[in-house]
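Pasting in a structure now, in structure tokens, and then I'll have a few things to ask.
Missing here: one protein chain of the complex. Every other protein chain is in place.
Chain lettering (A, B and C) follows the sequence in which the chains are written, and residue indices restart at 1 in each chain.
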Amino acid sequence: MNSLSTYLIISALLFSMGLMGILQRRNLIGMLISVELLLNAANLNFMAFNRFLAPDPVIGQIIALFVMGLAAAEAAIGLSIILALYRKMHSINIERAQRLKG
Amino acid sequence: MTDFMLFLPELFFILGAIVFFIFSLRKKADPAAYHKWAVVIGAVGLLVTVAASRQGGMLFFDCYRVDLFSQVFKVLLALGTIWVIFSSGELKGIDPRQHAEYYFLIFVCTLAMMMLVSSVELLTIYVSIELSSYSLYLLVPMRRKADEFVETGIKYFMVGVTASGLMLFGISLLFGMAHTTYIPQLIQTLPGIISQPATIIGLILALSGFFFKLALFPFHIWAPDVYQGSANQVTTYIATASKMAAAAMIIRFTGLSAGASPGMIKLLIVLSILSMTFGNLVALIQKDIKRLLAYSSIAHAGYMLIGILALSDRGYASAIYYAAAYLVMNYSVFMVIMKLADDGHNLQIKELAGLHKRSPLLALTLMLGLFGLAGIPPTAGFMGKFLVFAAALEKGYLFLVIIGMINATISLYYYLIVIKAAYLLKPVNELPAVQVDFWTRCMCVVLVVMTIYLGVFPDQFVLLTEAAAKTLF
Amino acid sequence: MGALFHDPILLAIVLGTNLPFLSMAVILLFTRSNPKLSSQISVGAILVSAVSAIYLLAKLHCASPLQYQTLWFSSDKLLIAFGYYLDPLSLLMLTIVGVIACLVQIYSLGYMAGDPGYSRYYAFQSLFAWAMLNMVIAGSMLQLFIYWEMVGLASYFLIGFYYEKWSASQAGKKAFVMNRVGDVGFFLGLIWLVIGFGNLGIPELNHAAATQGLPQHVLTVAALLIFCGVIGKSAQFPLLTWLPDAMEGPTPVSALLHSATMVAAGVYMFSRIFPFFSASPDAMAVALAIGTITMLLSGTMAMVTYDLKQVWAYSTVSQLGMMVMALAAGGYFAGVFHLTTHAGFKALLFLCSGIFIHEFHTNDMRIIGKKGGRRLKIPMACIAVGALALSGVFPFSGFFSKEAILGVLAAQPNKIWLAAALLGAVMTAYYSFRLIFHLLFPKDGIEEKQHEEHGHSSHGHEEDHHGYIFWAMAIPVMILAGVSLVLGFVEHPIEHFLIGHIVEAHPVAHGAEHGGGEWLMIMGVSAGLLGIAVAWFEFGRKGASRKGFLSYFPAVWKLFDRRWFLDIFYRKSLDTFVYGGLTSLFTKNDRRVIDGGIDGICFFTEGSGRLFSFLQSGMLQYNLLMMVLAAGVAVLYLLF
Partner (left out) sequence: MEMAGFPILTAILSTTILGLLIIIFIPPEKTKLIKQVSLASATVGLVLCIWLYYAYDHQKGGLQFVERILWVKSLGIYWFNGVDGINLPMMLLTSIVLFTAIWTMWELENRVKEFFALIFLLVAGVYGVFMSMDLFWIFVWYDVSLFPMYPLIAIWGGTRKEYGAMKLTLYLLAGSALILPAIIYLWVAGGAHTFDLFELQRIGFSAFDQKMTFIMLYLGFGILAAVWPFHTWSPVGHVAAPTAVSMIHAGVLMKLGAYGILRIGMTLCPAGAQYWSSLMALLACIGIVYGALVGLAQTDLKYVIGYSSVSHMGVVGLGLATMSVNGINGAVFQMFAHGVMTALFFSSVGYIYDRTHTKIIPELGGLSKTMPIASSFFIVAALAGIGVPLMASFWAELLVFIAAVKVFPVGGIAALVGLIISALFMLRVVQRTFYGEKNPKWEHIPDVSGFLAVPRVILMSIILFFGMFPKIMLDVIQSTVIPFVNRF
């Protein structure tokens, strides 16, 4: 259970789930959370690689820290935009946002 | 101290951002004053950037490289920024109360992009991208009284974060395979691991993020909506300054990744063809000028890629040249749009009717800009295309070049439609002449002269771009 | 330049041939609005030409051929010379053209008086005179061709002189295009010669042909092609129908261009390079056949028409056919001599007819006769002289030349040509006297009242009946009649003049002249008399039916009247193949296939734009899916 491939498989699963979520969830909040899953998958990768393959310097961990920070900012921005959208559309369903096309 | 000098342009823009951050805290908004401040800061920023353009060195544990390549792009970024700020005098598309924030975000975004063009480390790149993206995510939905475009912000955000998520995942895989995040080291290790599936997935995913920034087909989906949906000035910013950063990043990263794999080059060729063709074809049927320009930008990304995928110094140089020319021409067009739609609405093609009477100078600027985009000599756009094609043909991509030329012909059609509107169509009801102030006149003349000068006397600039390309790796 | 003034001969040539051009330019550019001055300039110029022609004839008649030459331009190995070649033949022709053109222009002073296009008329006359005179003395075939075309151009303008009349402009066009058909052959022949021989100088050609310096295949093909030019210009079968239509032009034009000189240019060209032609027996055989067919065909047409000018037009074609026959049979002198005499009497006939037409404002011989044509004594007498000459009655000029031709044909091994020529002679006499008798003895006598009516209907002209206008017309006619009377008696001097030089080149031509005997003369004369007798029986004698024997065969009549359906054939084939076929096909192809294809490409491009725009659907997640899929495909592509 301590091998690299385990982590990689988990991160791949997280990544796929995130991707599926982004593509399938019609709820904007849901999509946002799915994006976080993507980031977490990447984070897990960084950590795992750092642990097993490139322990010195601990760049993987640093990246993971950065990503967590950025993900928080991202969520904040996302939520604020969703909020603004909700005020105008009274819905956070992505299917409602289909005006611009072609 | 020298480090400080190397970082001077960025520092200056940080300063600008701080100034406007302070302004944004004030209760009473004073848009006119903000604009003056912004122009001054932006202009000084440009001067500083130009002054720093011959600097060279490494910073921040070698994550940050200042060389001719990065400095050229920083100058372009500063130029694009000051131009956008210059045109923000009548910023009707955004609530006056938010003007300070607008300038703040512009400065932050420019800063982020300046960092981006200098970064040679994956984490730095990622952080810079995110910083610039977040600014844009906020700038795009700032538009007021635009209920029909309300979905723009969320779409841009969603696509953006997805792309960056993919990119990050890709970077993580690359890190895992190459055990490093430094690009110079990556270049050395990559050829050995290029055939590994994980490397491939990593590369593709990372590239997706960059292609997203450049709006290359099929990562372009945000472009038309964002161009159409954001305030004119913001669109201009995205179309000019932000494109420069994306171009720089693509040049750096694509050159790195494709050099190792012939398959990758084929992929890039396909992408470039698809991008050109898709962009031009869909642009044919657009009515809204900004949306049309969005599709045209997709096509131009394809042209730029032609130069890059030649993977030669000449190719990178041509892409830099192309980017610079694109900045000038695109801004020419957008400036006219902003001037005409000074109440901040979205300009339709048919609204241009009678422009040649209302303001011959603007009409001329628009025409030259569009001809430049279409790649008609003796404009800068032609020279850019010429260099790009020359670089590609040097590598034997005759077929690609012919497709590129055919696309240029197709693109001419919709540019001509816009020109036709400006020069031929009779307006339905007579509109008054456009008031063009002195500075705008000067700007028009500068743009016209630049467009032609870059096209007719390209010698110095070609040498400069070639020198810049040489410092790339 | 200096040579021009030190050499009176060259001066005469240059002045004589180019003054008319100057006069044309002056008229068109400056004196358009002053008809009187224009006509004076033109007549003055042509007088100088005529005088210089006579001067040249007198001066050079016993000298050896004279050649002036200068390089016009060169391209690669091709050297195009500009020059003059004066041999007896060209001197003779120069004189004929100069004199007749001069007479016709004088005649036109009367005939065209009062016409709104008076100045224009003289300008074109001058153009014609310039081109024709230059053509005659041209030193090379290319130069000849150039002026040949210019002559055709003048003919086009003069036929279409009354351009308000649709039929006139139509006739002009027809003449030009039909000539063009022949000329393209001619042109091709010249090109063929340039390629095969490299030199187009007339003496050089003749010399090379006579000394077998030309390969036989080049020669025959070139000769046949060049003969196409003769067919076009001299209205030989199958391009003969333009000439009758050309009678739409003013009558003096018909006299000058379309009988005496221009149409004879074909025959002239034939004789000009006679040695060249005669070096190719095949070409000569074809020419002989074509001449014969032309002569017979047009003879039949002349027998049924009532139009005065048409009769002479068909007759011209027929006589031209005869000349071609003579030349093709090797009768150099006979052909040229007939050309000379024909020029005289045919001009005479046309000019006389012109007086009638001018007087009675109709071309129909029956009406003219009825209205009292015979009262105009001078023209009536002159036209009779002309008709007698045409029919080959002794002692008129036609007799001598026709005898010469018969003599040549009789020397041919195959006697069918002689028979054909005799048949032609019968027809000639028949149709000319059919006309004469129509004028002299109209069916129901002369209408008495016509004079008064006439006086009302056309004012102005009658007062001048015996004034300036009438005499301007009558004097040239009388001169020509005189010429027709005496020309025959100078046969031998002319023969000596012409043959004296040609003998060296081609001895056979001379021998043929003397093949005839007494019986031939009898046959020739009796053929003419037979024709006249038939005409007398049918139209002249009291109580004659005045219908002509052909009216008993309506089908034949119709065939002759419709010109053997040649015109209809051309019209139909032009309509079917060119207008209806190729043109409309190509036009449709242009609009539908080529243009349609291009528009289709544009349409397709725009359509695919629309199609692709569906990729940019409003639904965010589809777009994201596309993005992810693209990345996936890329990965798959690189993996495998």
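Side notes on the structure shown:
Here is the rule we use: a residue touches a chain if its C-beta (ideal position, glycine included) is under 8 Å from a C-beta of that chain, and two chains touch if they have at least 3 such contacts.
Treat the numbers as computed from the prediction; the structure is a model and nothing was measured.
In the entire assembly, the chain absent from the figure touches the shown chains B, C. Here one chain is not drawn; of B:L216, B:A408, B:M443 or B:L472, the residue touching it is B:A408. The chain that is not drawn here is touched, among residues B:L47, B:V270, B:L393 or B:L431, by B:L393. Screening C:V181, C:I293 or C:L530 for touch with the missing chain picks out C:V181.
The missing chain lies against subunit B, touching residues 314, 356, 371, 376-378, 382, 386-387, 389-390, 393-394, 396, 398, 401-402, 405-406, 408-409, 412-413, 416, 419-420, 423-424, 458-459, 462-463, 466. Of the residues in subunit C, those that touch the hidden partner chain are 28, 71-76, 78, 142, 145-147, 149-150, 153, 156, 160, 163-164, 166, 168-170, 172-173, 176-177, 180-181, 184, 187-188, 191-192, 194-195, 578-579, 582-584, 586-587, 590, 594-595, 598, 602.
Heads up, the rule we're going with is that only the chains that are shown with their structure count from here on.
Ranking B-C and A-B by contacting C-beta pairs places A-B first. Averaging C-alpha coordinates per chain places the centre of subunit A 97 Å away from that of subunit C.
Subunit B and subunit C have Cα centroids lying 77 Å from one another.
Multi-chain contact residues, meaning those touching two or more other chains, occur in subunit C at positions 613, 616, 620, 624, 628.
Residue positions of subunit A touching 2 or more other chains: 22, 94, 97-100, 102. Contact residues on subunit A toward subunit B in their complex (touch as defined above): 11, 15, 18, 22, 28, 31-32, 35, 38-39, 41-43, 45-46, 48-49, 53-54, 59-60, 62-63, 66-67, 70, 73-74, 77-78, 81-82, 84-85, 88-89, 94, 96-100, 102. Taken in their complex, subunit C has these residues touching subunit B: 605-606, 608-610, 612-613, 615-616, 620, 623-624, 626-628, 630-631, 634-635, 637-639. Only residues 613-614, 616-621, 624-625, 628 of subunit C touch subunit A when the two sit together in their complex.
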